[in-house]
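Let me begin by handing over the structure; questions about it come next.
Only one protein chain is missing from this complex, and each of the others stays in its spot.
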Amino acid sequence: MHMADALISPVVGGAMWAATAGVAAYSAKKVQNDLDEQKIPLMGVMGAFVFAAQMINFTIPGTGSSGHLGGGMLLAILLGPYAGFLVMASILVIQALFFADGGLLALGCNIFNLGFYTCFIAYPLIYKWITRKGYSTGRIFTGAMLSAIIGLQLGAFSVVLETLFSGKSELPFGTFVMLMQPIHLAIGVVEGLVTAAIVGFVWKARPEIIEKAASGKALGRVSIKKVLAGLAVVAVITGGILSWFASAYPDGLEWSMAKTSGKEELEASGGIHQILAAVQEKIAFLPDYSFKVQEQETSAGDAEPEEAWPAVDAGTSVSGLVGGAMTLLLAGIVGFCINRVKKRNKAGAV
Amino acid sequence: MSHHIIQADNLKYTYPDGRQALNGVTFKILHGESVGIVGANGAGKSTLLMHLVGVLFPDEGEVRIGEVPVIKKTLPVIRQSVGMVFQDPDDQLFMTTVYDDVAFGPRNYKLPEEEVDKRVKSSLETVGILHLMDRPPYKLSGGEKRAAAIATVLAMNPDILVMDEPSSALDPKSRRRLITLLQRFAHTKIIATHDLDMVLELCERTIILKDGKVITDGPTVEILANEELMEKCGLEMPLGLQNCPVCGAKKAT
Partner (left out) sequence: MSNMIASLYNIRLLDELAEKTTIIHNLHPLVKVLTTCLYLIITVSFNKYELSGLLPLFFYPVIVMALADIPVVPLLKRMIVVSPFIIGIGLFNPLFDHDPVVILPWMQISGGWISFFSILTKGVLTILAALLLIATTGMTRIAAALGMMRIPKVFILQLILTYRYISVLIEEVGRTVRAYSLRSRGEKGIRFSDWGSLTGQLLIRTLERAQRVYYSMCCRGFTGEYNAGSEKRIRTGDILYFAGWSLYFVVVRYFNIPATIGSLITGVGR
């Protein structure tokens, strides 16, 4: 469910980076003001723990398949929302850098999808609410289960929206939602189970850890008012950035929004083929594009709700094909030459 | 040099889970002394060391380093004069390179970067691993890790070195190298360990702890050779003092 660089547009990536940076900056300030300096090594080592624990696969009885921990909810429960969010962020940074899981541009999306909903929505609104009257195995189970499921559902929905707004994928909104939500319901159940299992165990073995984390002075508490206010701010900022970009840069956004909403309506009445027919009709009216990509985009963005694409007429396609092959060949030759020169230099030096 | 005297006065400490770890520990260590603290598992060795560096504070009693009592307020001063080497070097090497790790302490005291650099390099030089300074800690061998952990402490320029099991998990060669290294140090040394042979070589004085109390405190050779006492404290005479296992000949003490 890691969002990939290849699937997002710069606008969506940038907006989500901005939102994530905002939440992270606020969380960092909260953690720093907490005066509990012990928390910092705890956060660092816990991040590594979640990273390692994600690799402990367990077998799901009767199915032959296996699952593992995601960790967002666990971090929120043990460290509180602010520290939990930061730890989740650093895990994802390391995954993006070392494992190319997600990607750097999509990192904002991923941190938000996996960290924000769990730490700032599911944790304070669901887990804390269920365990408000104290802990018991049952409450821990229900709380962890529900909050993990809802956190993941929100995260998955977020992936759908980010993909759609980016306009790189042709997946219609309805299909994508039908694809993502059930899958993440299953993942959420597993995540809930493992979170409950681990929190339940720690609560039995060392209850003070769970209780301390929950009562934790400034860190444990998130007021619902603040969450809502924060959400509103994030929404306004994101909306602002999006619309600013959209007006300055009419690439994917407006188009995909128009397309998405259009498709939804059409789907209700007739299905995909009709839409495609409609889109095709539109394309037939599109003028031939000149050579410079950028010009077309602007004009197309203004004139038509369809994205511009340069390779429509045969001539440019052929030259694109030939030129592309030449380019790749050249890139390969350059790399090879640098290697040869370096090797020769090394041999000369020895 | 009276300001490097370490004084523990009737220390009592009970962990939050109710386990009483220290039950009235009193001693005095003079400047330049090298003292071994031995005792069975759970005797309170590690807890005692934590008190000397102000990581834990006693429920009763007091620790003084020179004239300064170890309390929250004096910690910045205390930590510059007392350095602690932890049992597991992985707990002490928490940065991504050896250099950054050794620099962590001096940088916390906001020393200028040239001074930090000087201290880092001379500490690494002292422990003999200057060439490893850009390595990540996980690439070090056990002995190198231990040396790096000691360097992180040396960079703070302490007068007193407190060590928890410095020779544990070292192969014989690394252990020998460590002992030779520690012998060269002029610091006041307090070493908690199960390695009684090392105590025999390094420390002229030994304190035995049992159940959070000081059982004996005196010259190492006398204490470690006292078979009855050692047995009572859950210990064993160091091999260096035992009869030869092959021919049974008595060792000279």
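The chains carry the letters A and B, assigned in the order they are written, with residues numbered from 1 in each.
FYI, a residue touches a chain if its C-beta (ideal position, glycine included) is under 8 Å from a C-beta of that chain, and two chains touch if they have at least 3 such contacts.
Note that the structure is predicted; figures quoted are calculated from it, not measured.
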Task: Could you tell me which of A:Met16, A:Met73 or A:Leu105 touches the chain that is not displayed?
output: A:Leu105
- request: With the full complex in mind, choose from A:Met16, A:Met145 or A:Ile198 the residue touching the hidden chain.
  value: A:Ile198
Query: Residue-wise, where is subunit B in contact with the chain that is not depicted?
result: 50, 53-55, 75-76, 79-80, 83-84, 86, 88, 90-97, 100, 103-105, 107-110, 113, 116, 134, 136-139, 152-153, 156
Task: Against the chain that's been left off, what residues of subunit A make contact? List them.
output: 2, 4-10, 13-14, 24-25, 28-29, 31-32, 35, 37-38, 40-49, 51-53, 55-61, 66, 69, 86-87, 89-91, 93-94, 96-101, 103-105, 163, 167-172, 175, 193-194, 196-198, 200-202, 205-206, 209, 251-252, 272, 276, 279-280, 283, 291-294, 297, 307-324, 326-328, 330-332, 334-336, 338-339, 342
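In this section, only the chains that are shown with their structure count from here on.
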Statement: Whole-Å distance, C-alpha centre of subunit A to that of subunit B, is 48
